[in-house]
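Here's the structure we're looking at; comments come further down.
Only a single protein chain was left out; the remaining protein chains are all shown in position.
All chains are identified by letter, namely A and B, in their written order; residue positions are counted from 1 within each chain.
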Amino acid sequence: MRAKTTLALGIAAALTATGAIAQDYPSRDINAVVVWSAGGGTDTANRLILAEMQENLPVRINVTNRTGGVGGSVGMSYVFEQPADGYTLAGISESVVTAGVQGGWDQRMDVWYPFIIGGSPDLVSVSSDAPWQSLAELVEAAKATPGEIRAGASAAGSIHHLNLLALEKGTGATFNYIPYDGSAPAQNAAVAGEVQVIVTSLAEQQQLLQAGRLRPLAMLVPSGVELNGEAIPSAFDSFPELSEHLPIKQAIGFAVLDAAPDDVKATLVEAFDAAMASDKVQTWLGENYYEASGASGDAAKEEFARLESLFAWTLHDLGAASVDPATLDIPKPN
Amino acid sequence: MTTSPSSATTRGRPSDLWTGLALLLIAAAMAGGALQFPLRGTYAGVKNAWYVSPALFPLIVATCLFLLAVTLIVTTVRSGVLADRSSLASGLAGEGDVVLIAGIIAAFVVGFVPRVDFVVAGVFFLLAFTLAFHVHEPRVAKLALGAFFGTTLVLLLMAGLGLTPVVRTAAAAIVDATVLLVAAVTFVAARAMTTDATARHRLRQCLAVALATPLLLGIIFKFLLLVPLPREGLVVVALETVYYAIRGAF
Partner (left out) sequence: MSIADQLLAFVAAIGQLLSQPTLVAVLLGSSLLGIVFGALPGLTATLGVGLLTTLTYGFDLDLALVSLIALYVGAIYGGSYSAILLNIPGTAASAASAMDGYPMARAGEGGRALGLTTTASFIGTLLGMLALVLTAPLIVELALQFTSYEFFLLALFGIIISGSLTSPDLVVKGWIAGFLGLALACIGRDKLMYYPRYTFDLHALDSGIEVVPVLIGAFAIPQIIGTLRSKAPLAAVQAVGRIIPDFRTIARNLRHIVRSALIGVGIGAVPGVGEDIAGWVSYGAAKNGSPHPERFGQGEPAGLISSETANNACIGGALIPLVTLGIPGSPPAVMLLGALMLHGLTPGPMLSIQQPTFLVELAAIMVLASAAMWLNGIVLARQVVKLLRVPATLFLPIVALLAVLGSYALGLNITNLYLMVAVGIAAYVLTEMDYPIAPLVIGVILGPMADENLRRALMVSQGDPLDFFTRPVSLVLIAAILLTVLAQVPAWRRWRHGLLARFRRKS
């Protein structure tokens, strides 16, 4: 019977392939699953680093996007259910740490062995026709009319929203927070004058800043930045108390399951380090105003644990967490 | 209802009354659900007022839907189609084929796709589907559908008992192989049932379509378009082995 022969051959081939997994890693293409949609910051940075990494690996790394759920939970659940053999990676960013408390899945970040490419620092800017020339002026105006000045940022619980909240806490100002479905529409709204204040990352804003459509006031990180010859001061200079709440920085990168064998992790770390050191990645990070991180393993795990605790408890305090972080054993931020 | 849409009246049909009532229920349920959402008060750091509430839009939609349903019911009752005894029999009379086709697709999606290698699942699906509709032999159709729905039940039962094996293991390969075997046996049995040349010819067409399509689609999606398949078991892993062997040779 032809069917039977085909069947027998198929099973033989499948078993050989299963056996092949035990050989040197990697022996077949690696599948990277980005949990955010195509074309976004996480997607682009991952496509770049993974493309550079495959130069140092004998196989290809295919990037796909598996979106949905909350905090990228659909993509993360998928990778979590795959065998821990290093052939499936998850492309993640700091925002995935909310998946647990928002009821997306019942795991914590410690199931991952992350690699952090870096992130772009957040800054606060105003529309070009807004009257305020410095953060101090803006804070003063906001204090005079609490909750009146409209500030745009991506949806509640996002990193930019958390930066805005920290800014309010550190300066005592209160804004009327208008949420948007992502940074891009929030920035467009600031350009059109729908909101006067905007908090997004430097990478996302740089083109609009250079076009003069937005006016930068202050970086929400300890050090200032120079953009096209113009200095953007740090918000910490005028409001030192901010250092208690900030910085909250992006952590864009990817992760392999922590349960993966050590040699797999070692191979990935080696390829990742080489890719991070490459000219192409360094140039790209610089041109797009990213701060390179390059952390992997324990350092990266620690960073994600810190972000997880911060995001989870902030959401909980805002009443927007559907799961109590305590039930997931997430420690309070110190 | 076997007539074409051209028989539609310009004044609605009796079934509109029932859909109208169903829509009323849907709209009411939707509004009821929306009233449970936060209507006022701050939520997630957003200053809330009636116009910011997540319930605003669902309430508008529910109200419109409710009014539209009322309009539909009133139009239907006024038009007098209800009095027309002969038209009462029409409406969505249960027709076997409709349920069958919907059932085949649903069984494939719910039973096979998450649990069986995509190519294997596709082969069985197309084989059953085409045998049922293309061969025009009631016995063949019955056999094919019986085997297909039977396998679906077994797969669902296994899933219910938590017996679905992890992908890319020997156990998963055995399940895939068994499903393929059932499909092969079904085809052989169907062949034994048919005697005339036309039916045999059609049977061969079914087999060709059922074997070639999933294999081609699988290869195109997986290796050309780089879209992973829903479940990559026996055949996909075999294809991978061949693919890497070829790539390794260059």
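Here is the rule we go by: a residue touches a chain if its C-beta (ideal position, glycine included) is under 8 Å from a C-beta of that chain, and two chains touch if they have at least 3 such contacts.
Because the structure is a prediction, the values reported are computed rather than measured.
Across A:L57, A:M109 or A:I178, the single residue that touches the chain missing here is A:I178. The omitted chain makes contact with just one of the residues A:P26, A:G40 or A:P121: A:G40. Interface note: of B:V61, B:A159 or B:L181, the residue touching the hidden chain in the full complex is B:V61. For subunit A, the residues touching the chain absent from view are 33, 37-40, 43-44, 47-48, 51, 62-70, 73-74, 78, 102-105, 150, 155-157, 178-181, 184-185, 187-189, 191-195, 206-208, 210-211, 213, 283-284, 287-288, 320, 322.
The set of subunit B residues touching the chain not shown comprises 1-2, 4-5, 8-13, 15-16, 19, 23, 26, 30, 33-34, 37-38, 43-44, 46, 48-54, 56-58, 61-62, 64-65, 68-69, 71-72, 75, 92, 95, 97-98, 101-102, 105-106, 108-110, 113-114, 118, 122, 125-126, 129-130, 133-134, 205-206, 209, 213-214, 217, 221, 225-230.
Keep in mind that, in the parts below, only the chains that are shown with their structure count from here on.
Computed from the mean C-alpha positions, the centre of subunit A lies at a distance of 36 Å from the centre of subunit B. Only residues 1, 3-4, 7, 9-11, 13-18, 20-21, 27-28, 31, 62, 64, 82-83, 147, 156-157, 161, 165, 176-177, 179, 315, 318-320 of subunit A touch subunit B when the two sit together in their complex. On the side of subunit B, the complex with subunit A involves touching residues 42-47, 166-170, 173, 177, 180-181, 184, 188, 226-228, 233-235, 237-238, 240-242, 244.
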